[in-house]
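One structure follows; several queries about it will come next.
Apart from one protein chain that is not included, each protein chain of the complex appears where it belongs.
Then we have subunit A:
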Amino acid sequence: MNIIEFNNVSHGGILHNITGHFRESRITTFVGPSGAGKTTCLKHINGLLSPDAGEIYYRGENLENIDIIELRKEIGMAFQSSPMIAGTVFDNLSLPREIFGDTLSKERAKRLLEMVDLDAIPLNQNIKSLSGGERSRISIARTFVNRPKVLLLDEITSSLDYTLVKEIERLIVRLQREEKVTVIWITHDLDQARRVSDDMWFLRSGELIEFGDASFIDETENNEIRQFTRGEAL
């Protein structure tokens, strides 16, 4: 079943007539060269941006007709730089609750840390003392606070070393299987896309060149994609 559908979506000269869909409870990766519009596309999914033309549907309903706050609670997003607020690990984990004047229990916070294999880190530790990899994992754990149905990941492993990259990949795949969330994941690393994807979107210069089962990336007849997979400049 398709959970999200793009219908002729264009935005500010960055996206051009994007039409495609995402299957529920699958991992779809966005691949393509820099400047392809991947982040712009991702931000449309939880309403951080809106199309100038075309429509986006979530569970069959036009995003324009959905309460944006409720939508964003269901669609979690982890940003490339893992932005954190000043304070402790707990302050950051409880942020998705705190913004609604609610609280997160210490037990749940500990479970979230366990989920991302950070149970050794105390909740009252200052966020500034954490490494890049730990912050990435906190950022992922934080997106699970509101138990999202869809998880948007924007190059979350781009600044990490290889061992950590593999750890995060295993983590996302495990969480996706356990929580049955739909994952939409931007990556510039084609090998990573091959390892984790069920489906794939290949974007270039704001156009969706091809999408579907991830196997197309190595089987396609499309010259642009073949050039890209060979590491040649587009």
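Just so we're on the same page, a contact is a pair of C-beta atoms (placed from the backbone, for glycine too) under 8 Å apart; a residue touches a chain by one contact, two chains touch by 3 or more; residues count from 1.
By our rule, contacts and distances are computed from a predicted model.
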According to its UniProt record, what is the protein name of the omitted chain, chosen from "Formate hydrogenlyase", "NADH-quinone oxidoreductase subunit N", "ABC transport system permease protein" or "Cupredoxin domain-containing protein"? "ABC transport system permease protein"
For a quick check of understanding: of A:1, A:99, A:120 or A:233, which residue touches the chain that isn't displayed? A:99
Residues of subunit A touching the missing chain are 46-50, 68-73, 76-77, 79, 81, 83-85, 95-96, 99-100, 146
